[in-house]
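== chain A ==
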Amino acid sequence: MGVLVVNNLRKTFKKNSLLGFKKEEKKVLKGISFEVFEEIFGFIGPNGAGKTTTIKVIMDFVKPDSGEILIFGKPNSDISVKQNLGFLPERPYIYGSITGKEYLDFCADVYGIPYYERKRKFAELLELVNLTGVEEQPISSYSKGMVQRLLFASTLINDPDLLILDEPMSGLDPVGRNIIASVMKMLKEKGKAVFYSSHIIQDVERLSDRVAIIVDGKIKLLDSVANIVQEFLRGYVITVRKRGSSSLEVLKVGVDELWQLLERLKSEGYEIISVEPDRLSLEEILVSYIQENRRAG
Partner candidate 1 sequence: MNPFPVAKITFKELLKEKSFIGLLTLEVFLLFVSKLISNVVAGDTVKVAMDFALSFFFFTVALYSVFVSVGSTFRDVSDRVVYLILSKPLKRSDYVLGKFLGCAVAVAIFVFFSFFIVTSGILVISGTANLYVPHVVVVERVFLLSLLVFLMGVFLSAFGVLFAILFTSQVLALISAIFLFLAGLELSPVKELVVSSKYVSPVNKLIVQIAYYLFPNFSLFDVKDYVVHLAVKVSPLFFASVFIYSLIYTSAVLLVATYLFDRREL
Partner candidate 2 sequence: MKRLLVAFLLVVVSIPFMLKADKSKPRVNEVAPVLPYSYSQVLLSSPGLRSPAADLLFMNLCYLTGNDVFNRWKERKFTEEEWKRLIENVEVIEKLDPYYFDPLYYLGSYVPWKVEKNRELLLKINSILLHGNQMIKDWRLPFFVGFNYFYFLNDKVKGAKYLKIASQMKGAPFYLKLLVPRLYAESGKIDLAIAVTYEELKRTEEGAVKKELKRRLKALLAIKELDRAIRIYRNRFGKCPSSLQDLVKSGIIRAIPEDPYGGKFYIEKKNCTVWTTSNLRPVKKSTSSR
């Protein structure tokens, strides 16, 4: 069984007007199921598809109408599961008046980390996100990216087995994104599970082992990045040059005809410069799903 199991999640938001008349209902999640193992699991979808709601339900901030969530095999309402969990909300914020160290102290207090371990632990975490030396300054003096990195580091203070991140890359510069990506990879190597949502598809494609695409409250696609790439392979683009000629020729070929063509080119005396897969990127897949959904809707 996976570290995080989400089973047939449904959620409807009721919009109450002030006096309670005219209830508007909006179905946000329409039966979501997936499972996260010791891997990096990307959760992508357009704005308003239900990514943040799903994460809120997983974190027990919002109760689902129906469905089941198991973390480490226990229901998510069990407070003990959070002992081994790290969570970073979307656009995280913390009081500007306290210092970075005071916030880390708070986290350490919660997890009961003894004082003699704290200094070493904090130094390690700050090193990890490249924030060494600013911990004594008030958070209001940090840039937005620094706050996000600090809070990201603080989610690792309890050495969690499952990390849930809501848009960890948004609002970060390329260097910051790189830092977070490398930490995520490192955690995976340690056998931890990372579940994160993002709308920066290139990062997801680069980082994730598996992805789920959510559109309009439903999971449209759930597979490993490798499989998706293969499935959406339309063919190959082959660049060749006739021996003795200086001009290049570009040929397109279907998936099944690749070897035949290569054999033929070889026998006809062509030099093969490159063979590239002609496939849909994750972004194109996502866009196609959104468009499909719009047409259906």
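Note that in this section a contact is a pair of C-beta atoms (placed from the backbone, for glycine too) under 8 Å apart; a residue touches a chain by one contact, two chains touch by 3 or more; residues count from 1.
Selection rule: all candidates are chains of the complex that A comes from, given by their letters.
The model shown is predicted, which means the values in this text are computed figures rather than measured ones.
Of the numbered candidates 1 or 2, 1 is the chain that chain A touches in this complex. Per the touch definition, chain A reaches candidate 1 in the complex via residues 56, 59-63, 79-80, 82-83, 85-95, 97-98, 102-103, 106-107, 109-111, 138, 151, 155, 164.
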